[in-house]
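Every protein chain but one is kept in place in this view of the complex.
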């Protein structure tokens, strides 16, 4: 039974705490730390059987019985805690994004190369049963050479404007998942990005300097073309779909629903909306990504979603940001070169 | 945290053990008993954190710290152990069917009436998200008055003939779930049954005096008509669907799949088969039925799937059996009256 | 160009007139006759280019330039006109049912055997693109040996009670199409029938001695089981589906819609209702059945939907009627033997 420590007891920290204690075989949460630790969180931890609760995450890093840590703190602390955790010899699972600043990601990367510890980034969608099904079809050659990849990704509701202001912008906050999905689904790297954006959901988002609606097209290194469309608010819930089209065919995945019930009446034929939010849609994916992380440690396998996934998605996000700002296609190499890559 | 004991560590006992230890809030398995307890089962129990492992289930009945028992032993022992458990003052969750012999079910019923303990029967399908979705639509009046109820229930593969011989026949072994589903979906009672049966899957099943394919039509007390079709073997897996048709509309539920991936190629458009077996399709239903059982105890609610559900489904099964044997419609009242009901 | 005469200018006569003049290659309607011929119908005929319009259908039978006639008059005249048309040496397309009286059908059959002319019965659903698709899958062996055949057939609205009174009852009026569909889909004959019926749509239908809701189960000669469910009124329109299940798989066909538009909104995911009535759903089938009839004449092929299809479906209908009346399974042979068959 591997002892795990969770750093950060916000929404995503609690998701992992609950999923590990309930569903992840071979791992248990020994401790959880949060600077704003309160009674409610303590009661929650207690109910799950998490013995130790701290305000200072260093207690976790210092605990020799804890082999792995999950970094679920606020984004601006990810890279610094990553470096400390590497120094403390822990295996690390870090929520996305690692940082908005590429230099900081590169620091973590350098430290990892020296330390040789396993480091997984929390791109949970790669573990979603639907996207895995689509990727399996692509890998099995069912669609032949990939030509066009389309990703639709819409949230059920826009975040508060206060969140938007510190989010790094839609491309680094929301689309970053889709950029990673492009890489996952295609097994390819992005060469160039062109982004259109609009403020359609909430004018306050525009006033905060961000957009809430976007269509981002991309050239991949293989010559295939990818396109993502985003909205911060779909009235019908969380819409997460992928279509991959190639020489031999197409694979498409759609959303999950609470039940398959279809009602036919005088007004039409009615099915259920998609599961409303990411916690419902991706609950099993959260379990599976941490299970794989634990398995990689126990059986000394290489993680499939490593630091480079975290790095590349940020580079693409920065290219998209510049594309939108300057209304021109931007090569990933242009961004990368500014960081000596 | 309520202590639960499981009597019987076969396939279904293990399903409940695992689901309680992992997913059911507020309950833990303190002990499990099986006359054929072996090292493998002990290791399994140990891995889940089930402390006590017995060959004699009386150890469980005698344990004052165990409030509730799950009877997961072989069908022929259900009623006898039920009576003992009632006498021991336990809350009881009993797998279906309670017994093939109506008199024995009635004995349990009488004992329950005296003891006043809670007793739930394991009709897990009532807790399936799809069937719950359909039932919710019916209850909400979405289809108006129910006119025709259709249930399709097919297993992915026929059981071994040795099992068939002691199963009580397809109606008491397999269709019994569908008879309960008729009652659940309609909120009504069956008045009369007419059954057609055939041996299409395996001649050995016919030689054993049973059938493997059936269409059973029923008149309900409200005047609505229900029809079930069964097969012991569907090449494409576990097929479990319901359609309820009424004055205002229809609600239909279909199967679950591993993913929503749809592949279009030169041969056609291909989706996935239904989840292959009941453990996959109904895993969450197993969690939910026991969660409700625990909730009924803790919050002193009445169980929704009680002894009468167990009794009625067996009466309908016996009527279907006689209908098939005598090629005539058989009233449930005809069977019931033979048991003084 | 073959000259065709239509006897009867009611709804179905007009359907055929329009479809032949517009869509059927190699045939033209030279004349149409109806005892209640009026100005509106004359204008309609004129608009289509149908030159001759009569009140007396004998004018059509006497016209040597007319090779084929379509009998679209009221059901009670079908057999008598059939006999006259046979005597006049015409090829005959007769709407269903040929007659409610088996003896009269047998008279037609005898006359046909002597005359050797081609005689097709108007079971248009065999020509529906969906049902043809399902039958093609069965014939191609895609589902293996047929085990269970299910037909759902619901009208969008009940006919007026005056119509019901002279309709011969639901089994001879409505279900007769489904009985023929059982024979078409299975390529098999019905051995025995058991029918449940109910009055759910309109009490006046019950007062007229008929039912409006039915579930009819059947044993086929191969041992397969079939089941039909009927309603005179589905709130969501014309519901016509088939499922055929066999050792190797299942084929299912569903309804057509006006468009494939699917709307997702805050209330759910909404698709269109089935095409509302038989003229919309089966328009192409009407064209195709007459096209095949013409082709059988021109190229001297045997018709696929001959007098025996008309006869068998009526025998099954009478068996269903008796089953309902006497609440017992009825063999087709029991009915047949009463007619010396």
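Chains here go by letter, A, B and C, matching the order in which they are written, and residues are numbered from 1 within each.
Just so it is clear, a contact is a pair of C-beta atoms (placed from the backbone, for glycine too) under 8 Å apart; a residue touches a chain by one contact, two chains touch by 3 or more.
Here the structure is a predicted model, which means the values were calculated and not measured.
Across the entire complex, contacts from the unshown chain go to A, B, C. Note on the undisplayed chain: of the listed residues A:79, A:167, A:231 or A:312, the one touching it is A:231.
Considering the full assembly, C:253 is the residue among C:253, C:290, C:307 or C:324 that touches the omitted chain. If you put the hidden chain back, the residue from A:42, A:200 or A:322 that touches it is A:200. Think of the hidden chain as still there; on subunit A it touches residues 144-145, 147-148, 150, 152, 154, 194, 196-201, 213-215, 217-219, 223-227, 229, 231, 233-236, 239, 245, 247-250, 327-329.
In the full complex, subunit B touches the hidden chain at residues 234-236, 239, 264-273. Interface residues of subunit C with the unshown chain, by the touch rule above, are 22-23, 129-130, 132-134, 136-137, 142-143, 248-256, 258-266, 272.
One rule holds in what follows: only the chains that are shown with their structure count from here on.
Look at the CA centroids: the one farthest from the centroid of subunit C belongs to A. Each chain gets a centre from its C-alpha atoms; the one nearest the centre of all protein C-alpha atoms is B.
If you average the CA atoms of subunit A and of subunit B, the two centres end up 40 Å from each other. In subunit C, the positions touching at least two other chains are 234-236, 239.
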